[in-house]
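In this view, the complex is presented without one of its protein chains, the others remaining in place.
Order of writing sets the labels: A and B. Residues in every chain begin at 1.
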Amino acid sequence: MTVIDERPAAANGANGHRPPNVAVRDLSQRFGRTRVLDGLDLEIGRGVFGLLGPNGAGKTTLLRTLATVLSPAGGSVRLLGFDPSDAGERRAFRRRLGYLPQSLGYYANFTVFEFVEYFALLKEIPAARVRPAVARAIERVELEERARAKLKTLSGGMLRRVGIAQAIVNEPDLLLLDEPTAGLDPEQRVSFRALLREFGARGTVIVSTHLVEDVGAACTEVGVMDRGRILFRGTPDGLVERGVGFAAGDSPLERGYGAVLAASRS
Amino acid sequence: MGGMHGHSDGAAHVATCADCQARAGLRGLDVDLNRVWIGVAGEVWAREVGWVERTAGRLLRSPGLARALLTTPSLLLSWLLASVAVLAIGVLATHTSGEPWVALLAPGLAGAAIAYAYGPGIDPAFELSRSMVVSDRVVLLARGLAVFALNALLGLAASLVAGQAVGLTWGWLVPMTMVSALGLAGATLARSANTGVAVALAGWAMIVLAGRAETRDLAAAVTPGDLLPLYFVGTALCLVAALYATNGRRSEVTLWR
Partner (left out) sequence: MDDDALLAAVAAGDDQSLRELFERHAPWVAGRLRRLLAPSAVEDVMQETFVAIWRGARTYQGGGPVGAWIWGIARRQAALWARRHGRADLERSLETMLERPAADDPAAAAANRADLAQALDGLGPEADAQRELVRLVYVEDRPLADVARLLGVPEGTVKSRLFTVRGRLRAALGGGY
């Protein structure tokens, strides 16, 4: 299986002894008989990594595996230097993890603050720091005016922002976001990209999205997935180059995405 | 603008007044007022924590687990009151008919409560819970034990009030354990609280009816008697099933809506 790997040399670890934040080797996951992930290799360092791919590509399964919601059927995973198959290391890793699932349900009668606080407590943030951390997260997603409102009174976009708030409340070193911008208006998406850049400066952010433009604006690196495999891995500009001469697509990035997919399926 | 006595907004005044300069941000104060506001907001927005939760947090050495425990659906006041009501009816029925209604009802209630304690069938944020430091299995264990203990206590209280024979007062605890385990296994395997309830109640009904068909005596049907080893094995099997159902290898994570 050939992977188009166009990362600049520095990102390949050539410049440092620091291990990458995410190191996946030969990962496979199964759903019944189907191989949802098939011998996947991936290494990601600091920055914002955009994960593109059609439905069923395995993006959500990959994110679930990295979030330690699923354990691998085959292969190995190392996250922030921890081995999640060991219970103690898994706990230590989860303290530094932020995860927003694709569909997050809400406790209707909790307030915004109570919801974020609940998960802050489950992430074992030190007791004295819980309340300020929750307040800070709520301010970052610009929900201060609704901090004491019950979740059942919020719109879909606001609920999504509550989900982002619980993901960032513990200032994670690995932030996994599955379709985070669903329901957000363009202005909110711009604020959100600033948030991504902020977390990408000090740790790894992986954003799974079908909105190609979100990827172009905020991501330092891009990966394209299909049928459980990584087809392309590099910079947004690198993906654009792949799309030169490709007919379908409204933007250079979309053309690149389409070109990579088409090449793998032919 | 209100505020300080006698201060005007005029430039001449501001030029000589430290207070107005501070307010206008002109004094390069080295105090982090943003951090202060975050601290204030945290206190203002938070809900006061009750003494029960605080004590539980200290005993369990985990405020997160304490809160997870206190938000268990089948430990909420409304659920508890409903259970008490059902048992009260059972006590009355026992008084009037002499049949061991409490012993019949208690395990069923416990099974339903256990099924409604945890899992994707009842927790809309279940997938997120599986990525938490306080692991979902620890939460399941704590909730399961608490629910079971509470239901056992309620059942015992009802039994004592109903004034049944000693065997009937305690005997149903064994079937209750088994029925609870059935509820747990059903709920975790099917990822549905309702399935767990159905499995628990159906299982209990079958046991009682089979026992009654054999001995024609309801009292004997609700106590373990010779079937004790079977109950033991059954409970163990259900617990193993629940352990399997909650491990990380199950890739199907259906989301409850």
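Assume contacts are C-beta pairs under 8 Å (C-beta built on N, C-alpha and C of every residue); 3 or more make two chains touch, one makes a residue touch a chain.
Being a predicted model, the structure only gives us computed values, none of them experimental.
Though it is not drawn, the left-out chain touches A, B in the full complex.
For the chain left out of this panel, the touching residue among B:Val31, B:Leu77 or B:Ala213 is B:Val31.
For the options A:Arg30, A:Arg91, A:Arg148 or A:Arg197, the residue in contact with the chain missing from this view is A:Arg148.
Mapped onto chain A, the interface with the missing chain covers residues 144-145, 147-148. The chain not shown here touches chain B at positions 1-6, 16-25, 27, 29-33, 35-37, 39-41, 43-45.
By definition in this document, only the chains that are shown with their structure count from here on.
Contact residues of chain B toward chain A in the complex are 35, 38-39, 41-43, 45-47, 62-64, 67-68, 71, 123-135, 247-253, 255-257. Taken together, the chain A residues at the contact with chain B in this complex read 29-32, 36, 61, 64, 67-71, 73, 91, 94-95, 97, 99, 101, 103-107, 111, 113-114, 117-119, 121-124, 127, 130-136, 138-139, 144, 147-148, 166.
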